[in-house]
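One structure is given below, encoded as structure tokens.
Every protein chain but one is kept in place in this view of the complex.
Now for chain A:
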Amino acid sequence: MPFKKWRCVICDWVYDEEQGAPDDGIAPGTRWEDVPADWSCPDCGASKADFDMVEAD
């Protein structure tokens, strides 16, 4: 399954499954559904629920 990207609807920061979020202890390759529900956007603090999948990129 190819990696997907998710964009914060508040500030546009992108979570790339391939890269993960190592600063927050989320290893590269972590699928979006495995990102903890209480994780929030590293740039603006928006919640995980405030991310949309990036359709074409």
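In this text, a residue touches a chain if its C-beta (ideal position, glycine included) is under 8 Å from a C-beta of that chain, and two chains touch if they have at least 3 such contacts; residues count from 1.
Rule of thumb we're sticking to: contacts and distances are computed from a predicted model.
Visitor: Since a chain is absent, check the UniProt entry for it and pick the matching name: "TRAP transporter small permease protein", "ATP synthase subunit a", "Alkane 1-monooxygenase" or "Cell division protein FtsW".
Guide: Options "TRAP transporter small permease protein", "ATP synthase subunit a", "Alkane 1-monooxygenase" or "Cell division protein FtsW" considered; the missing chain's recorded name is "Alkane 1-monooxygenase".
Visitor: Residues of chain A in contact with the chain that isn't shown?
Guide: Where chain A meets the chain not shown: residues 9-13, 23, 40, 42-47, 50.
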